[in-house]
Structure formats: structure tokens, C-alpha cells
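Excluded from the complex is one protein chain; the other protein chains are retained at their positions.
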Amino acid sequence: MEGFTYHNIFDTKGVEYLAIIAFFAILIPFWIILNRQVRATKQLQRKLGILTASMLKIPQGIFFSTNHMWTHLDSKGIAKVGADDLLLHLTGEVKFSKLRKPGEIVQKEDMLAVVSHNGKQLRIVTPISGEIIAVNALLQQNPEMLNDDPYQKGWMYKIKPSRWIAETSKCYIAEEATGWSVKELERFKDFLATSVQRYAPEPTNVILQDGGELIDQPLSALPEDVWKDFEHSFLGTKPKYPHFRGLEKSGYGPEYYQ
Amino acid sequence: MNFDRRNFFKTVCVAGATLAVGSSFGAAKPEENAIEFQGVLYDSTRCLGCRACERVCAKAHKQPEPKDELKAGVIRKTSEKQRSVINNYVTSKGEVFVKKQCMHCNEPACAAACLTQAMYKTKEGPVIWRGKKCMGCRYCMVSCPFDVPKFEYHSANPKIEKCDMCYDRIKAGKIPACAEACPGDALSFGTRRELIAEARKRIFENPKDYVDQIWGEQVAGGTGWLYLSSAPFNEVGFNTRLQNSSYPELSKGFLYTVPSVFVLLPPLLLGIHEATKNRNHSNDDENE
Partner (left out) sequence: MKMNKQAQTMAKDNDGGSILKFILSELKPKGRLLSPFNIIAIPVILLGIVLVVIRFMYGIGSITNLTQDTPWGLWIGFDVVTGVAFAGGAYVLTFMVYVLKMEKYRSIVRVTVLNGFLAYLFYAGALLLDLGRPWNVINPIIGNSFGTSSVLFLVAWHFLLYMIAELIEFSPAIAEWLGTRRARKILSGLTMGAVIFGITLSTLHQSGLGALFLMAKDKIHPLWYSEFIPIMFLVSSVFAGLSMVIFEGSISHKVFFNQISEKNHRAQSGILQGLAKICAGAMFAYFFLQLLVFIHSKNWDLINTPLGYWFLFEMIGFVLVPMLLYLYSYRTRNIFMIRLAAIMTMLGIILNRLNISVIGFKWDAPVHYYPSWMEIVVTLTVIFTEILIFRWVINRMPVLRDSPAWVEDKH
């Protein structure tokens, strides 16, 4: 640019602005297409037995803890406690063992029972502290009732709570619970992706359909390692003796001290 | 569906805009490099202060003839009624006459500033004002480092007045009115290349008569109107603190960033929107 002939440093500006307009024109359909994959019809899901949030029963007047246990105070001041529908849909049908007895005092997040499915175990913890008043006897006889009617006939324990208000203030209820369940399903899918890769690297089409949706009872087909991982990473159940975490496989874990 | 209609509409708009804009820069590729800038060399040592240039300029552009007297040290400026002015400067080398008008920069700030291309740098060199396009925003006045464009503040249909190097005459094969009228041969019209060579020659042959600088060779990226002077240029009314690169370069940085922001910011915002989509229910710790 010696300064003897015409030279315009902005001569491509016009084309650039046109390119920007074109960019916006293309961005809109691009964005729509990018997001379209995620939607699928709910009826189809129901027919195929795919697990979605809309399938879950979430009664509105019940407190849900982050460990996926529910609790409900009756008019006499006694709280019923049980496992929520989401948890049961994830595990499938289970048997019970190591149930507590009436009269025992429990603190929040103490173990209440061990549920198992084909030898794979999961510890269930209590969402509230208090004294155990009763155990649901029907559970031992008809364990499938837990899955069928988890909030009414499928209650697990009756507990007289010692710190009801403080402990339920951190629980979810009503519309919050619904929104939370939806998010927990998403979180479970993420958890499953990492856990399965670590412990069960075989093809995962048994767990996830093509559209990225879960089949019902996804944990039932997975190995014990995934169950343990589920208990600790997903449910967040703290082992009673955290320094013994590594010993669990050897059998010297918390169960040893029960 | 909404999708298709929107897309169709946008395509039509793009096509239409391309047609509208395309003509303005599809045109000039091949001959562009062949046309060299024309300019004027003003040699103040040859200027007699007769002000014939002022009178001829006023006549050629239908402006009132300047009636005031030339007084030493009294500096007049161009105005909306006078495109060119001769001043008598009192300098360390005595009285020096200097003519002032538009500098016709190689990369004019006014032309870069004009949002309707009313201020326009022609291929031949002169910077002209095209009145039909002008909306009177006066951004050219804000941007010009030499404060050249003058505005008719008291007109209902105001013009911008400044020297246009008699562009119409140049197109018709003639030379600017002032150059033609000057009796002292102070104004020379030619290509910028020739004029700079001529100016250098004069300085070389008469080093005592001239300050060793051609004002306009580099200032503001180079101008079409070149000056030779016997006194230092800051003594004859020039602002020697002006930069030597062109003024449009100063806003180049910003304008070059604009398309990038247009392309990067929407996806960024869409991304944040997606990431915060499920935030609605869980965060109620904002109330204090």
C-alpha cells in the first residue's frame, strides 16, 4: 500500500455482514435439529416398558430424602418410612434381610435393611432419627408388594421420630419432589454410563434403548460392583466406618460390625 | 411449517441484499490498479498571497467572493461559505503564505466514517461529497483530523462544504480551478507519484529554501494535497502531532471484531441457556 492507488481496508465488510445474516438464518434450523433427537413419545415408552419420569408414582404429601427413602407423619405422630418408587424401579424386585427390630433406636442414615436381588445387595438407610415402633410383617411374606405399592401397603418401618422438623426440612415434597425425580433419572443415566464402563464393560444395550432411554429395572441385570457403586456414588449412603471402605469386598465391611 | 417459511423468507432477503450491495463492489476489479491518485502540490515559497485561488474557487462553486483583507498573523478558517483560504503566517522565517483546504487523504477518515458513503474517495484521488446521500449526521466532521468538513448550520437543507479538488473539472480533463488560476505557479496538479518526485527534486535542488519534509507524504497515511514550506510546518498552522498512519486504521480493530462476536456470542448464549435449563427448581438461596 504505497499510497498511489485506491485501497480500501474495509472492502469485504459488506460481504461479511451478509455472511452473518446467512449464519443466523442457518443457526435457527441447526439448533432445532440439534435438539430434536431428545424428544420421544411417552406412549411408546410405556408400551416398551421404558422407564421415564412420567411412569413414577410421586404422591404429593410425602417427604422424600436424597437417599430415595420416603417418610410420612400420621395423625398420631408416628412416621411411616419406606423406599421410593424410583429406587424400586431401578432395582427391580428385591428380598429383605437384616431388618431391624422394634425398640431399636436409629439415627438418620443408619442402616434399616439390606435388599438383595440375585445376590446383589443394597443397603437402605433411614431418612429420619427415632425409635422403631414396628416393622411391616407383610414385607417378608410378600416382598413384591414393596414394588407394587411402595407408599401405602409397602411401607417398611414405623418410627417415632425424634427430630422430625429438622430432618424433613432438607427433604423434597410435592412439586419439588416431582422435579427432583426427573432430575434424578437423568443423574442415574449419567451414573450408569460411568459405572457400567468401569464394572461391566460388555455391550450396554440391555440397559439403554437407542433413544437413550432406560429400560425398566436397569440394575437387576448388572453386577454387584455396580450395585455397590450405586449405593455410594448415586444414593450417597455413607458407609458407617468410612475407613473400612476398601475392605467391603473382603467381607470385613460395615456388615461385619452389625 | 414455521421452519420452512422462515427459511424461505431469509433466503429471499439475503438474495435481495446481495443484489442491492453486490453492484457496489462487484464492479471495479481490473482497472482499479491502473488508475493512480491525482493530487496537488502547493509550494508556499512560490505563493504571492494574491488570493486568486480563493476568488476562483468561490466563483467555481457559487460561493460569495471573500471580501476581507489579508492581515499578517490573523488566521482565518474555511467555512461553509469558503472552501479554501490563504493565511499569512508570521514565522521564524518571516511571513509565509499558506493555502488551506481539504487534504484529500489516501485513506480518508471522513469517507470511512460516512455511513451512507456520501463522503467518497474517488479512484482518481479527490474526496468528494455526494449530497443526495448525505443525511447530515456530521460524523465526518467528528472524524476528520484536519477539521475540514464544514456544515451549513443555518439552512433547512444543509450541505457539507469542503474542497473537492474540482472533481467535475478533472473528469472533464481539466485541472482544478485554483491550480489553473495561480499566477505564481505555486499549485501543481498531477499524479501523486509525480508530485512527490517533483517535491523531492525541489528540496534537493534548493535545500536552503525548504524545510526537508513534504507535508502530506506520510501524515494520516498520506494525503493527496502536498505541501512544501520554508518554515517549520507547526509554525504555519499544521498540527504536527497527527499520526502517520491512516485514521480509519484506528477503528479497524473494532470493526474487524464485530463479525466474530456475531458468530461466537449466540452459540455461547445458547450453550449457557442449555446448561442452566434444569436450574429452575433447586436454587432458592438467592433471597437474603
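By letter and in written order, the chains are A and B; residue numbering begins at 1 in each of them.
We take it that contacts are C-beta pairs under 8 Å (C-beta built on N, C-alpha and C of every residue); 3 or more make two chains touch, one makes a residue touch a chain.
Just so it is clear, the structure is predicted and the values come from calculations on it, not from any experiment.
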>> Tell me which of B:38, B:106, B:143 or B:188 is the one touching the absent chain.
In response: B:143
> Of B:45, B:63, B:213 or B:251, which residue touches the hidden chain?
Replying inline: B:251
>> Touching the hidden chain in the complete assembly: which of A:14, A:29 or A:223 does that?
In response: A:14
> Taking the entire complex into account, which one of B:40, B:56, B:85 or B:112 touches the absent chain?
Replying inline: B:112
>> For subunit A, which positions touch the chain that isn't shown here?
In response: 8-10, 13-14, 17, 24, 28
> What residues on subunit B make contact with the chain left out of this view?
Replying inline: 17, 20-21, 24, 77, 79-80, 109, 111-118, 132-139, 141-143, 145, 147, 150-158, 239, 241-243, 247-248, 250-251, 253-255, 258, 261-262, 265-266, 269-270, 272-273, 276-277, 279-280, 283, 286-288
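By definition in this document, only the chains that are shown with their structure count from here on.
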> subunit A to subunit B: how many Å between their CA centres?
Replying inline: 69
> Okay, in this complex, where on subunit A does subunit B touch?
Replying inline: 3-7, 9-11, 13-25, 27-29, 31-32, 175-176, 179-180, 183, 186
> For subunit B, which residues count as touching subunit A in their complex?
Replying inline: 3, 6-7, 10-11, 13-14, 17-18, 21, 24-25, 32-33, 35-37, 106-107, 112, 121, 123, 191-193, 221-222, 248-249, 252, 255, 259, 262-263, 266-267, 270, 278, 280-282
